[in-house]
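A short write-up of the structure that comes next.
Note that one protein chain is taken out, while the other chains of the complex remain in position.
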């Protein structure tokens, strides 16, 4: 790769990491959310409190965990509690500021599907399912969602609503009594979508460098709303890329030894 | 005291200790129950698992604890859990074989009062209250009750039903759905009372040495049923007395230093 | 759950309007006489009581920590507490029809607990009989923790009871702060004081003299402790 070049996944990870305010308590899943969260912790947000659903509170991994059960998490955590406790006292208890989710499908109200493609009782693709996503979406103060943008993922109608964003839009989330305010940003490999303050419909508000509105619209399965004044996401800095690549290399080296 | 002599409290403690089968899991309160339980553990029932409501499981105190919070309990226990856990997973969970309670008042169906003497809203004497007694009475496999026998304690009608024994007698306990079988022995300073298999009314079945039926009847606030064939409780053996007195002396010595 | 001598002092000093509890005694000694005097005679002022059994209190604190509106348990059936405490209700299991007790969640305005150690960031480690302290902290709107010592590193064993600084409002080093009760690993309970309290609190005038001299007459915890050490048999 030429100097200063970066992949679209790197752009997505860096853009997601920047959304993490220093000091926030962050409920995080394995994969891109975990990479972004740790990138944030290693750059502008050193006091971020990482919470994994296995019960590790304040984990400070030096390499990315292979799964939520990784010893790297429990050994570096401030506290390790049971699964019933992490979900009841901590997540449902309203103590987590930010949740960070991936998804297989998303709709225009930022509801997500991670359960099945096709009919639930006779699925075309059986996906892993909710895990903790449903409660993360419901109970964190706010939620970030990250996934690659294309027509199969950004759909008019979800095959299954696993975790609620804004449900039918407007005030339908509040009416259901969910305490968290819902997804505030959807970060993709093409840009950033944010909910309209009133209708809660996802609106393209930022384009990653080199991406066009047409590309994003074409990758979206509904007529995508576009903000009148579009931002351009700042490209990853050399420092961001260097920390992220170091983290990924360190991780690959550590895991290569585990055969 | 002449050799072989003993107090009525020692007789009561020894008689209660003998009821404890080796290996039983025993939920025990401070005071006479704790003394009897530890006497049993130091004599015929070394594998008794002592559980105090503060969350100490398998405590093996060398001196009697001053309260359920005593470090002697947590430092010698197999496990120390939280209060919510000891009541939910362990007691309500149905894992405790035997409970051991004291009381201020008891009625003929072995219901007990440890809440108030007089009217609840304007009590003559405000007692400490249930603590864990209510759930111990409800959920242990069976229950032992121990208290000194007299007219003020053995009453026709409780001022307050704190913890259920057999409620209205007969099958009224089962009808309420409580899983434990209820109090199987009431051990006093005068003798031992056991519930009638059908009516569940407490019946005098054993007299401590030197005590007469008339004494026990006179110390009971209702017309006491007496078994047609009365046992006489074996007097405390020299070994039992020696272990109990050692325990009490060791305890007094240890606590004298805590000023 | 179990108001101890400090509650008796607060009650006797007229600082308590309402007490929510499940066992109110002087553990291993006898009664809390100031509590009794308040309940039995309304002195120094009437006290409202909301009374539970331990399991109900524990369930209510857990519910509070969990942001549930009520705690659920088996129990209370057939007993008199349900006649006098309107906050004990019963619900039906939607699957089996079983009857279960329900208690509204405890959500204290402030919880104060004493633990062994904090680190310089304010993370707190406690061990031994931890009771319902974690739940009481997490259920509260604000939580204050006093600790025996502040250290560089907690060296927490795996799965120990740690309260992260960000769930606490304040952490204060108060050596001996559990007095007259235990702090495991630091000191035993001051049993002589528990016994002396039975005498001090039994009589209104003796109590008043004690609290005037040792509590109202001292300016902080250190002076209070010194004042007690200077007194003959704590009285």
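So that you can tell them apart, the chains are marked A, B and C in the order they are listed, and the count of residues begins at 1 in each.
In this section, a contact is a pair of C-beta atoms (placed from the backbone, for glycine too) under 8 Å apart; a residue touches a chain by one contact, two chains touch by 3 or more.
Given the structure is predicted, the values throughout are model-derived calculations rather than measurements.
Novice: Which shown chains does the chain we cannot see touch?
Specialist: Output: missing chain touches A, B, C.
Novice: Taking the full complex into account, find the residue in A:4, A:23 or A:129 that is in contact with the omitted chain.
Specialist: Counting the whole complex, the residue in contact with the absent chain is A:129.
Novice: Among B:79, B:125, B:226 or B:254, which residue is in touch with the absent chain?
Specialist: The missing chain is touched by B:79.
Novice: Based on the whole complex, identify which of C:78, C:128, C:164 or C:177 touches the chain you can't see.
Specialist: Hidden-chain contact among the options goes to C:128.
Novice: Which positions on chain C touch the chain that was left off?
Specialist: So the residues of chain C touching the missing chain come out as 67-70, 72-74, 87, 89-91, 93-96, 98, 100, 102, 104, 127-128, 130, 157-161, 184.
Novice: Over the whole complex, note the residues of chain A touching the chain we left out.
Specialist: Within chain A, the residues touching the omitted chain are 30-31, 53-56, 65-71, 73-75, 80, 82-84, 87-88, 91-92, 115, 120-135, 138-139, 160-164, 167, 172-173, 176-178, 255, 258-259.
Novice: Over the whole complex, note the residues of chain B touching the chain we left out.
Specialist: Within chain B, the residues that touch the unshown chain are 25, 49, 57-58, 74, 78-81, 88-89, 92-95, 179.
In this text, only the chains that are shown with their structure count from here on.
Novice: Considering only which chains touch which, how would you classify the arrangement: line, ring, star, complete or other?
Specialist: line
Novice: Point out which chain occupies the most central position, where each centre is the mean of Cα atoms.
Specialist: Nearest to the common C-alpha centre lies chain C.
Novice: Could you tell me the distance, in whole angstrom, between the mean C-alpha positions of chain B and chain C?
Specialist: The separation of the two C-alpha centroids amounts to 26 Å.
Novice: Measuring centre to centre with CA averages, how many angstrom lie between chain A and chain B?
Specialist: Here chain A and chain B have centroids separated by 57 Å.
Novice: Which positions in chain B are in touch with at least two other chains?
Specialist: Residues of chain B touching two or more partner chains: there are none.
Novice: Residues touching two or more other chains, restricted to chain C: which are they?
Specialist: 62, 134-135 - these are the residues of chain C that touch more than one other chain.
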